[in-house]
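Below is one structure; the comments refer to it alone.
And now, subunit A:
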Amino acid sequence: MSKRIGVYICRCGGNISDYVDVDKVKGAIEKEKDVVLTKTTMFACADANQKEMEKDIQENDLDDVIVASCSPKLHLTTFRAVTVRAGLNKFNYYHANIREQVSWAHSDDKPGATENAIRVVKAAIAKMRHAKPLKPIKIHSKKAVAVLGAGVAGMRAAIALAAMDCEVYLIERNHFVGGHTAQWEELFNSEETGKNVISRLFHELLLYKNITIYTGAQVIENAGHIGDFMLKVRVEPAYIDEIPDPLEIKKAIEVCPVEVPDSFNFNLTQRKAIYRNNPEEFPEKTVIDIKNCTRCGECEKVCKSINFSQKEKIITLHAGTVLFATGFDPYTPRENEFGYSRISNVITLPQFMRLIALCDKKLIYKGKEVNKIAYVYCVGSRQPDGENKYCSRYCCTAAIFTSINVRKKYRNIANYHFTRGVRTYGKQEVYYNESLRMGDVYLQSFDHELPVVYQKGNKTLVKINDILTEQRELELEADLVVLVTSMVPREDQSTASLFKLPKGRDKFLKEIHMKLRPVETVIDGITIAGTCQGPMNIAESVNSSLSASAKAFSYISKGELELEPIVASINKNLCSWCNACYEACPFDAINKVDEGSKSYAVINNSICKGCGMCLPVCPYDAIELITYSNREIEEMIDMLAKD
Partner candidate 1 sequence: MEVEKGQTYKYLREKYEIPVEVKEQLKNYTKIKKAILDALRDHEMTIAQISELLSLSRHEVVYYLMSLIKYGFVQAGELDEMDEYYMYKRLK
Partner candidate 2 sequence: MTAINSELAKELNEFGTFDFSACYNCGNCTAVCSLTTEDESFPRNMLRYSMVGLENDIKVSLKPWLCYYCGDCSTYCPQNAYPGELMMTLRRWLTSRYDWTGLSGLLYKSAVWNIFAFLLVAAGVIVYAAFNSFDLAEIMHGGHLFEMIAIAGVFAAILFPNIIRMWYFTIIKAGIKAPVKLYLKPIGSFFVHMFTQKRTLSCNDNKFRWFEHFILVIGYLSLLFITVFLNWFETQSLFINLLGYFVSAVVFIVTFHFIFERIRKTKEISKFSQPSDWLFVIWLFLMGITAFLVRLFIDLNILEHNIWLYLVHLIILAQWALLIVPFGKWTHFLYRSFAMYFQKIITDHSGFSGN
């Protein structure tokens, strides 16, 4: 059977043609069997060229099209769309990567790169000789979204999706919503407090009937796929019946003998094992921290609503798409990193922010009034020796904004900032300016020579080689040292692992492409929003969460989704049911069929993900993966190997 194949070789504005002799490639493949059209182009992806391709396909009656250009991760879909517009099936298109894997990878060897490119294109031609039009597998998609994490990003996404008429399940691991935003008082870039923001969001959430909030809940199992993720969610009970008597509850808290560090205040204070939401948190309820409860029964004596017979529930939810907004952890400094946990008056910025919230007229830490405050920046980020090479983005502004508030709230405060270059980008520069004008002193160290926090007698000193003062060694005696800690990925990544979400070099969840697909992940149907993706401030988190909502909505808005028809297929003539493929399949997509005396395997196409794990295990070589058949692969190998 002979085919009519068209090949386009992209110069990519020099990205390819500077290293690969594009015309030579064209010359080498022009005479290949079945190739009826070969063209080079400056930018294959440019609109004009796309139009030209459409015309070419129709005028030359092409069966298949190959574009040799950048990585298929960038433009496979672009050109598939071109072929579809020209009346072909998208599987009659192949994208050969001669940029990332040829011209860029071998720009040190131009003739070698050209040779390599020729082979790659020839292999593509070999593969396309066997290309057949394929129909996508259509699946029904549920108009429901599971939003994981009820911090500001998750709550905002839930509202946006509910406003677009989706069913929303908002799943929060803690007993209260609001995430870290609930812990902050004044917020930069805003006149509002964290409490206001969270309260506003929570009350808006309640207005939507199509939002269900699960607190104390965690996804423990994920089955299914885009269109229908089947999630098992474990919901921890509060061990208190609904609507308890407020007085009794108050008493119950009073009598509870267990005191544990209050994580809401970053362990600056203690709370009981039975505790209420903080004023900044919602929903307004009381819960028993069952992990720390000793079951002494004191609370039960004073409060009728205490109910230890409540059981944790496992519920099953079906969602068409999942939106991750699982947030960040504040970095915990290592033992003795800038004196942390060794020197008593060294605390982190989040702790400091809570301290300010807790101190009214005077700033008191451990019984002493604080006047001179040293802020040490970039703790846990831009580490010269540690793993975190990234800049945490929000911390400079957060620290400066906090220092301004401290000055405004208390008398006789002097702030000293030990920085590595202040990064108050954009309009946030205004805060830096304000703080300078208030008389705050900024010092700066080299990236490789960090300030040192140490103790001399009962004094806590910070010393720095200040590049702003001709690299003099300057020293400050501080009443309190605040470590401006970074954002790090959540320590508990179990949920992300359930969904097999990839992580970047910085260990945050990774998007497909920062600019082209900034909120999507390689796992179909899963979007990411907010600080689980990287450090961001609140406004930026919300931007990304709205963006992710728009994307999530587009997955499910039509009620139907098309999946790639790349699935395994079994030649039943060769098969004699040995169980090997059934064992190998991770998705239970293979079933046994008995036909008279013969048994053989069949593939369930809507479950098969096309991973191919069943392929090599078959002792009879009876399984092939569509578009990756033996013939296709082996003929590609032939072309790649040919001298």
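In this text, contacts are C-beta pairs under 8 Å (C-beta built on N, C-alpha and C of every residue); 3 or more make two chains touch, one makes a residue touch a chain; residues count from 1.
A word on the picks: all candidates are chains of the complex that A comes from, given by their letters.
No experiment lies behind these values; they were computed from the predicted model shown.
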Report task. Could you work out which candidate touches subunit A in the complex, given the options 1 or 2? Result -> 2
Query raised in the report: Touching candidate 2 in the complex: which residues of subunit A?
Result: 414, 416, 422, 432-433, 436-444, 463, 466, 468-470, 472-477
